[in-house]
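Shown here: the complex without one of its protein chains, the others still in place.
Note that the chains are named A and B in the order they appear, and that numbering of residues resets to 1 at the start of each chain.
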Amino acid sequence: MSRTATTEPPKFRQTLEDANLQLAVYTATGRLMEKRREAVAADVLPEYQELRTQAHEIKKHTLDNLDYYLELFEERVKAHGGKVVYCKDGSEVADFVLRLAKERGARLIVKSKSMTTEEIDLNERLAHHQLESVETDLGEYILQLAHQRPYHIVAPALHLTRYDVANIFTEKLGVENETVIEKQTMIARGVLRQKFLQADIGISGANFLVADSGAVVIVENEGNARLTTSAPRIHIAVAGMEKMIARAQDLPVFLKLLGRSATGQPLTVYTSFLSGPRREGEVDGPEEFYVVLLDNGRTRLLADREKRQSLYCIRCGACLNHCPVYRKVGGHNYPWVYSGPIGAVITPQYMGVGKDPWLPFASSLCGACYEVCPVKINIPKLLLDLRSEVTKLKAKERAGWAERTAFRLWAWVMRHPRIYELMGSMTAAFFPEGETPGWLRSVPPFMNIGPLKKWLSQRDLPRPASKSFRQHWRSRRKGVR
Amino acid sequence: MPREKILHKVRTALGRSSGQLPATPPPVRLRIPEVPLDARIESFTCALNKLNGKTCVAHSPQEALDYAAQLCEGKRVVASNSPVLRECGITGLPNVRSNYTDAEKLREACAAADVGITSADYALGDTGSLVMIASPREARLISLLPPVHLAIVPRSRILTGLDELFTLLPNPAEQTSSMVLITGPSRTADIEQILVRGVHGPREIHVVVL
Partner (left out) sequence: MGPRVALFVTCIVDQLFPRVGLAMADVLERIGCEVDFPEAQTCCGQPAFNSGYRAEARDVARHFLSVFEQAEYIVVPSGSCTSMISHHYAELFRKEPEWLDRARAVGSRVVEFSTFLTEVMKVEDVGARLDAVVTYHDSCHALRELSVKSGPRRLLGRVRGLTLKEMDRAEECCGFGGTFSVKFAETSGGMVRTKVDSILRTGAEIVVSIDSSCLMQLQGALARANAPVRTMHLAEVLASR
């Protein structure tokens, strides 16, 4: 397969043929779909559609004026005794953390779940300098032990079974073959509790940055993010700049949508609204508070008015759960940490459309993602735009000649009805009559190539009608009238 | 300086200039339904019970104290500095330690405790959430480290929901460095989507509405 192909990567097959994995992913996503459906049903949340529209408008407004809100946010964080650090990419983030750790003599970092730090491989970068940083979200912790990247934006270990976890714990923690999920969870709790109490620095992500408050908002169920941001002496929140919303009073809109869209919860167990280090008189909490604002390509996405909306994403994962393609191919077949429909939209924009040109094509354009997106990102439209960019790039690079020629030819034929009709009749003559009337299980070898072969690899083929509709229509007109 | 560079890139991308004010933001639409106190209490306890939280509506400080005393019997307990707890007599229970002002000591006590007792600044009727605002009265770790969390919440503090909370506190950062909403016991479903409670935070949450 050439680098420029816009077709299925061969590695998909392995996932498609893994019956256990198929069942695990299909069941898990199906359950999440069901929970979301119940949580946004008209009888429990009549204002659901209105909330989506509001969320979209707030995100649009904030991002259209992002420079203003970045500066406002920064000013408010400063006023509360915290510090904002701008970083262009992952290496700047790692440099900042390493420098701070060195200055403060920090040895151990606890981390709560953050897709942004996954995006920049922060753990690996820190480990490279012998600074231990431990993931504390249960799923992320398991994946860190197993050296895997998240399978899903909100349920990172969605593909693993209790038996997989037992093997990982046996190998990495020396715990003999524990397959009871509750006990596995408590083992992790025990290990991680000690880490929380020993750690010098806690690194969290952020679900939202609130400009008018200078606050970082974190949403979670386990309590590990609370521990990460409360127990260590230093709290660093690493967030993409696009996480900004204008006002604290905008939060209810997003909080009502996020938990429901992700797991069907009206609110997740913990919602933390953090603005600066421990204040005068407060008994506990970090003494130092930093917010790292990451660009890493986001300014490039901002520049495109239409595609800017892909930055509205609040990482609820609903588009993954509802995507029939994600449900078949899973999270690890996507080229980057962001998988599913939103991954197919943002990855090409961050990495360049030429890197994995097949990605925007890995969709049947069914639109389920757009239907469930809590901030109304028109994902199918963005995929179509990206497809067009891919074909343009390929034309420029003089690649994909056969397909382009085929479509040019096709378009020409479609503008010439007589030729179209003639070609239709000629094609029909090529196809023999099959066993099922009108349906072919195979075609002669000389025809079993290209798209026909691909079609037949999965399903039977309709035999072209010996008389097209227009031919029927002509005789119908003559006979009836 | 990455700061200037990044802000410049953002402005260029958006076609804006330095110091330019934003367009008018979309209106804030917070809606507070009229719900009588009894119904708010009912809704709060219902929602929290559904999440496996335990609730008790106490009609006197003595009832709250009884609940706390029973829950804490034979346990190591840390209580916050909230006057509500003192007024109920909870801080006077023999096994309850309170009045921490030093972070290090509080942390050690919480890490060793079986039960943490706090008040809550507000509670949300529709979701069964507690609103914990860090202050000299309320520390963060008491509701987080011990495996059991008990909160005594004055009934007048039960709001309808998020919209009312953010109407009362249009900018929580003005009064605290940390506001946390707690909605039920700590939980995870990261392995096979099987629900397990008490993964990092408390596995039990008890709320006495006073």
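Keep this in mind: contacts are C-beta pairs under 8 Å (C-beta built on N, C-alpha and C of every residue); 3 or more make two chains touch, one makes a residue touch a chain.
Just so it is clear, the model here is predicted, and its values are computed rather than measured.
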Chains on display which the left-out chain touches in the complete complex: A
Touching the absent chain when the full complex is considered, from A:101, A:362 or A:377: A:362
From A:78, A:355 or A:408, residue that would touch the chain that is not displayed: A:408
Contact residue for the chain not shown (choose from A:8, A:64, A:121 or A:178): A:8
Touching residues on subunit A - with respect to the absent chain: 6-8, 12-13, 16, 22, 26, 324-325, 328-329, 358, 360-368, 370-371, 381, 384, 387-392, 403-404, 407-408, 410-415, 417, 420, 424, 427-428, 436, 439, 441, 451, 454-455, 457-462, 464-465, 467-473, 476
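Criterion: only the chains that are shown with their structure count from here on.
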Between subunit A and subunit B, centroid-to-centroid distance (C-alpha), Å: 30
Complex contacts: residues of subunit A adjacent to subunit B: 24, 27-28, 31-32, 54, 57-58, 61-62, 64-71, 76, 80, 86-88, 92, 136-139, 142, 155-158, 160-162, 165, 181-182, 184-185, 188-189, 192-193, 196-197, 210, 212-215, 221-224, 226-227, 229-231, 241, 246-253, 255-256, 263, 265-279, 281-285, 289, 293, 295, 299-300, 302-303
Residue ranges of subunit B in contact with subunit A within the complex: 2-3, 5-7, 9-14, 16, 18, 20-23, 25-26, 28-30, 81, 100-103, 106-107, 111, 124, 126-127, 129, 134-136, 138-141, 144-145, 161-163, 165-167, 169-174, 176-194, 196, 198-202
